[in-house]
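Have a look at the structure below before the remarks.
Removed from the display is one protein chain of the complex; every other protein chain stays in position.
Chain naming follows the written order as A, B and C, and within any one chain the residues start at number 1.
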Amino acid sequence: MAGVQANRLANGGLIDRSDPLNFRFDGKSFAGFQGDTLASALIANGVKLVGRSFKYHRPRGILSAGSEEPNALVELRSGARREPNTKATTAELYEGLEAASQNRWPSLRHDLMAVNQLFAPIFVAGFYYKTFMWPAKFWEAIYEPTIRRAAGLGRAAGIPDPDHYDKAWAHCDVLIAGSGPAGLAAALAAGRSGARVILCEEDFALGGRLLSDGGTIDSMPAAEWLSRALAELAALPDVRIMTRTTLFGVYDGGTYGAIERVNDHLPSPPEHQVRQRLWRIVAKRCVVAAGAIERPIVFAGNDTPGVMMASAMRTYVARYAATPAKRVALFTNNEDGWRTVETALGAGLQIAAVVDARPDVSAAHRSLASKGGFPVLNGSVAAVDGGRDGVRKISVSLTGGARAEVEADGLAVSGGWNPAVALTSYHRGRPKWQDDIAAFVPDGAPPGMVAVGAANGVFGLGACLSQGFAAGAQAARDAGRSGKAGLTPVAEDEAFSLNPLWHVAGKGKAFVDQQHDVTASDIELAQREGFESVEHLKRYTTLGMATDQGKTSNVAGLAIMAAVSGKSIPETGTTIYRPPYVPVAIGAFAGHHRDENFHATRLTPSHHWAAEQGAIFVDTGLWKRAQWYPRAGEKDWLDSVTREVKAVRGGVGFCDVSTLGKIDVHGPDAGAFLDRVYINTFSNLAVGKARYGLMLREDGMVYDDGTTSRLAEDHYFLTTTTAKAGPVMQHLEFCRQVLFPEFDVQLTSVSDQWAQFSIAGPKTRDLLREIVDPGEDLSNEGFPFMGAREVALRGGIKARLFRISFSGEMAFEISVPARYGDALVRNLMQAGAPFGVTPYGTEALGVMRIEKGHVAGPELSGTTTAADLGLGKMMSTKKDFVGRIMAGREALVAPNRQVVVGIKPTDKASRLRSGAHIIPKGEIPGPGNDQGYVTSVCFSPTLDQWIGLGLVERGRERIGEIVHAHDPLRGEGYDVELCNPVFYDPEGGRQRG
Amino acid sequence: MRIVCPFCGERELGEFTYLGDAKPQRPAADAGEDAVYDYVYLRDNIAGVMSEHWYHGGGCRSWLKITRNTLTHEISAVEPAAGAGAAKVGA
Amino acid sequence: MVEFSWVVRSPLEHALVAGPYGASGEAGVSLTEIRNFDLIQVMARRGKATEVATAAKARLGVAAPETPKAVQTSDAALIWSGPDQFLVLSKGGKHAINQLSQAFASSASLSDQSHARALISISGAKARAVLAKLSSIDLHPDAFPVGAAAATSMDHTSVTLWRGDDGLNGQAVFNVLVFATFAESLWHTMLDSAAEYGVAISHSEEF
Partner (left out) sequence: MKYSIFSLARAALSGHKNWQRTWRDATPKDRYDVVVIGGGGHGLATAWFLASEYGIRNVAVLEKGWIGSGNAGRNTTIIRSNYGLPGNTGFYELSMKLWERMEQDLNYNTMVSQRGVINLYHSDAQRDAYARRGNTMRINGIDAELLDLAAVKKMMPFLNFDNARFPVQGGLLQRRGGTARHDAVVWGYAHAASALGVDIIQNCEVTGFVRDANGKVTGVETSRGRIGAGKVGMAVAGSSSRVASMAGLRLPIESHVLQAFVSEAIKPLLPNVMTFGAGHFYVSQSDKGGLVFGGDIDGYNSYAQRGNMPVMEDVCEGGMALIPMIGRVRLLRQWGGIMDMSMDGTPIIDKTPVDGLYLNAGWCYGGFKATPGSGFVFAHLLARDESHEEAARFRLDRFRRGAMIDEKGVGAQPNLH
C-alpha cells in the first residue's frame, strides 16, 4: 500500500474516501481516491514537481485545475496505450494508473537538459532563424536533428493504438456547453420549455465552479440546488446530459464537434466498447456557458512549482480536499482572488499574506485579515524564490517603492478572468474588449449561438443564473418550443472589482507562455524586431501555440505587446481562434474507419465462390476482384495468368465483370439523350443490338467508354468502366437534369442488380448451349456479333446475353439477377467441365485486352483525346455532343500529339515495363526528346513475349520504327519497336466467327 | 454544412457533391469555340453570394441550384435543377 | 445434359451468422435480414406525375408517396426514393416487374432492383443509438415517425431507410435497403456499431 496522503484533508470534498485507488507516478507508488484527478491526487501526496518546460527544462508544477493547464503534462498509461502530453489536471484517477513525467533526462528531479538554462541568454525568441546556417551542410547533419530531439514533449507510443473509436450524430433544439450555474439554468429553462436539449460538460462531475466555490441559490446551499437541478433534468425525457464531453468546434449549418471520453477513466475500455466517441451534434441553437479561465500575472519566477491559480487552489482544497500548500500567499488584482483566502482558512490552512495590487481593500477583507492574523500588502509580487521543491519566499514590491518578503510554500495568483470566447470566435469572429473586467468578451457568434455567464463576461452567480436561464428559454422559443420555463433560479452577485495588471517588472525570467517558455522579454524582442502584429508575435515567439492553445497566456502576451508598442490592448487585437478547443485524439476523428474498415468493400456476386477457389484478389476502387486463380504447381502469378489466357484462347473461360457500371436509360428520348453524351450515335441503334460508345468531358478529353445495348425502343442498357461507374452516373444525371432537361429520359443504376460474366474462347457456344435453353438460337446468324437480348436459361430463369468481346475471342457476356450469380458460376463450372472451362481473373483479362489493343484505364488518363486513342473517326459531325467544340482546339488536334501505339521489345526475351519513357534510338535522354511512355504491358502467351501499349508522339505514323525504352528508375533501357496496337487477330475474324 | 434538399429535407454536407458556378450556361451548338471556352474555363469566382450546382448523390440524386455565400458558407436558397422533378412539368 | 439448380444466394448469406453477438446479456439491438423480395423502381416520365399517381392507386390501392414516406398496403410497401420515383417492395411475385409494367406502361419507367439490394431490419431498445453511428439523419420519434422514409447514406454508402410499424413490444423498427455489393461491408460496420449493446442476429423470409 502506498504511503499516507499527507496533504489530504480529513473531511470534505467530493472524493470518495471509501474507494481508495493506487497509482504510480514516475515509478513511485501513491494513493488517492475515486473522484480525484491525477493532479489532485499528486497534490494530496505532496508532489510538487510534475514536469519540465519545453525549452529551458525548468521545473514545473501544477498551475491550474482544468484543461487550460500548461505545465502538468504527463505520459499517461504505458505500452501501446501511452498518451503523451496528457494534462494531469483533467486525467481522472483510476486503480493502477501509471503516469510518467516527460521531457527530462535522466529523471525529473535531475534533468541534465536543464543545462539549457545556461544558454538562455542566446535561446531567445527566433534565435534559430539567425544561426545554424554555416557551414551549410551542418544544418541537416547536426543542428536540425539536435533541435528535433530537444523539441517535442512526450513520446507517442510508436505502436498501433489498440483501442477502438467511433463516431455518432446527435440532434437537438438547444445545445449547451458547460454545466456551471449558467449552463444548468439554461438547460432547466430549455428543458422545461419542451426543447430537446443536449448539455456537454468536459468534467466528469456536473456543476462547474459550484463544485469549488459553493454559494447560495434559491436560498439553499449550492450543492443542494445542484442535486435538485440535476434530478429535475434527469426526469425530462428529451434532456441529455453528456459528461466527459468537450464541445470543441462549431461548423457550418449549426453542426458542432464534441469529443466524449467514454472510457478514459478506466485502465482500458471494456470489451466491445470504445475509448472515445466523436459526436457531430446538429443543433438549432447553442448556448455557450463554458465559463472563464483565470489568468496569471507575469512576474519573475512565476513558473515555480507551488505558484498556482487562485481558483485552482480553491478547487483542490474544496472539491478534492487536497492542500497544495500549508502556508499560502495570495497575489491578486481583483476581488475574486480573496475567495481563495476564505477557502484556505476554512480548511485550516495558514495565510502568509495577501498581496493586493489594488489601491483599496474592502473593510470586510481587512477584518478577515486581522482575524486570520495575516498582513495585506498593497503592491505586487516581484519575484518568487524557490525551485524544484516549490516556493520558499516571495518578494513583494509595495506601492510606494518599499519591498517586503513573505515566507510561504504556495502562492495563489489571480489576475482576473478571461471569458472562454473560443467557441464564439471560431468563425473568424474577433471578441471585443470590455474595460470593467479588462478582458475580451464575445462580439457576436456564429449563427444560432449565444454566450452566457462567465463566458460572456458576467461573473456574478445571480447574473450567471439569470442570463443562462433567459438564454435557455429564448433558445427553446427560437427552436419552436413553447412550454413554460418556470422560475429563474436566484442568487446574489458577488462583488467584482479589478485593476488590470499583466506584468510585474523585475529581475529573472518572467513567463507568459509557460509551456513554450515564452518570456516577457521575448515579447519585447519580437516588438523590437518588427513582429508587432499579434499573428507575427505568435509565430515568432510561439506564444500560445503549445498544447494548452494559450488559454492562460494569450491575453497576457498581447497585453504586454500592447504596452511595449504603445498601443491599447483592443488596438493590438487577438489572434484568430482555431479549433479544437481541447486537443482531440486523431483516432477519434477516424472512428471506425481504420485498418480494413478504412473504406467500404464491394464484393462481386461470385466473390465467395472465387475465394473458395483460392483466387487472389486485387483492390479495384472499393471492389475486390479475382486477379488470378492459382493452381498447385504454378510457380508464380505469371504461370497462372498465362495458363488462364491460353485456356481462353484455346477453349473457353469466364470472368466476373459485374464491377462494370450498369445504367438503365429509359424513356422516349433515351436515344436522343445518348446522342448528346456519346461522341457517336445511339439513336439509330437497332433494338437487340449493342454498340461501343465513347464519351468526352466538356473540355474535349475522353471521359469514359463502354458498350451500350438497346433492349427496347425506349430502353437502353449502358455500361461504364469499373472506375467511372459513379462519376458517369453523376455526369449523366447532370446532363439529364441540368444540360438537357427537355428530354424525357429516366436513369437508374442497375450495377448491383446484375451478375455479369464474360464467357470467351472458341468453345463459348459449346458451353452456352449447355446452359441456355435449347430453344435459343446462338448461331452466328441467330445471334450475330454485337447482338443483345434476353434469353431463357435451362432451369427456368431469364438472363441477358450480349455478344461482345474484350478478349478478341468469340465471346458473350451473360448477366443474371445478382442472387443467381453464385449459382451461375457453379453451373458454368459444372457444365463447362467437359470443355475445360477456366475461370480467369483481371490479369488475364488485361493481357487479352492489350493483345487486342483495347484501351483501358492507363490510356483513358483524362488527358487523351478520342484521336489519341485511335478512335477519332467515331466523332459524329452531324450532331451536338458534350465535348465536341473544345475537342477541336489547336493543341488537341496538333499533329505531334502522343497517341496510342503498340510497343514490343526488339529482343523477344526482354521485359517491358509500364512507365518506361520512349526516346529516339541513339539519342541521349533529355527533356527535349522525351516522346512518350509505356502505358500498359503484359506478357503475351500468344506472342510469347512482353508487349505493351504506349502513348508516343506521332506514334501511329511511326509504326515499324525502332526506339529506345528508357527506364532509369529501374536501371533499365532497351530497344523497342512501335507497332500496330492490335497484336492479336487484327482482322477480328475470331470474335465475329 | 447542412443543405435543405427541396425533396429530402435538411441533410448533411457529406451527402452532396459540388460542381461549381451555376451561372455559365452551356452555349448553343453553333456558338463557336470562344463561347464554349468561356463557359468551360472562365469563372467570376465570386466572394459573396453565388449560385452553384450541387448533386445530392448520397440521397435522392437530384441536381440542385444553391445560393450560397462563399464568405460565410450561409445558404440562402435551394432549388431543384430544371430537370429534377420533371414529372410535374406541365402538371 | 446437366440439370441445373438456380439456388438464390443472399448478399449477406456469407456474413450473417444467426445468434447473439457482442456484449452478453439481453440484446439491445436486433438485426434481421429479410431475404428474397421483389423491388421495383418506378420513375415517372416527364410530365406524367398525375398519370403515375392514378396508376399506382389503381394497381396498388394507394397513392404513391410524393414526399419521403413509406406507405404500407396489405401486400406491398411503396417507398419514396427521390423526386418522381418510388420503390415497390413486395414478396411472392405479385408485384414483380412483369406484373407491374402494364399498369405503368404509358406513364413510368420501371427498373427491377430486386437483386440489387439487401434488406436489413433494425429494432430494439438501442436501435436508435446504433443508427446514430451510421446515419446523419435525426431519428427522434418526432422527426422520423412511423412511415417516414429517406434516401440517404450510411457510412458513405447509399441506402433507403424507412420506419415501419412499431414492433409488438412497441419498439421502433427501422428498415434499410442497401446495395447488394456493399451489403457485407455495411453489415460488418453495423455489427461493430451495435456490439456494445449486444445484438440478436437473424434472417427471415417474411417482412
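The rule is short, and it goes like this: contacts are C-beta pairs under 8 Å (C-beta built on N, C-alpha and C of every residue); 3 or more make two chains touch, one makes a residue touch a chain.
If you're wondering where the values come from, they're calculated on a predicted model, not measured in any experiment.
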Displayed chains contacted by the hidden chain, counting the whole assembly: A, B
Hidden-chain contact residue, picked from the options A:T601, A:Q737 or A:N827: A:T601
Contact partner of the left-out chain, one of A:T131, A:S497 or A:N684: A:T131
Among A:E95, A:E144 or A:E492, residue touching the chain not depicted: A:E144
Subunit B, residues in touch with the chain not shown (by the definition above): 1, 12-14, 17-21, 37, 40-47, 50, 52, 54, 68, 70-73
Chain not shown, touching residues in subunit A: 54, 81-85, 121-122, 124, 127-134, 136, 139-140, 144, 147-149, 151-161, 163, 165, 167, 249, 251-252, 255, 257, 278, 280, 426-428, 521, 525, 528-531, 533, 535-536, 539-540, 542, 545-547, 549, 576, 578-580, 583-587, 589-591, 593-599, 601, 618-619, 697-701, 857-858, 861-863, 886, 889-892, 913-917, 925-927, 930, 933, 935-936, 966-970
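Just so it is clear, only the chains that are shown with their structure count from here on.
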Which of A-B and A-C has more C-beta pairs touching across its chains: A-C
Residue numbers of subunit C (touch at least two other chains): 45-47, 136-137, 156
Residue numbers of subunit B (touch at least two other chains): 12, 57, 61-62, 80, 84, 86
Contact set on subunit C toward subunit B in their complex: 44-50, 52, 68, 81-84, 136-137, 150-153, 156, 158
Interface residues, subunit B side, partner subunit A - complex: 1-3, 12-13, 17, 19, 26-27, 29, 31-33, 36-37, 39-40, 53, 55, 57, 61-63, 72-75, 80-84, 86
Residues of subunit C that touch subunit A when the two form their complex: 1-11, 14, 22-23, 36, 41, 43, 45-47, 85, 109-117, 129, 132-133, 135-138, 140, 143, 155-157, 179-182, 184-186, 188-189, 192-193, 195-196
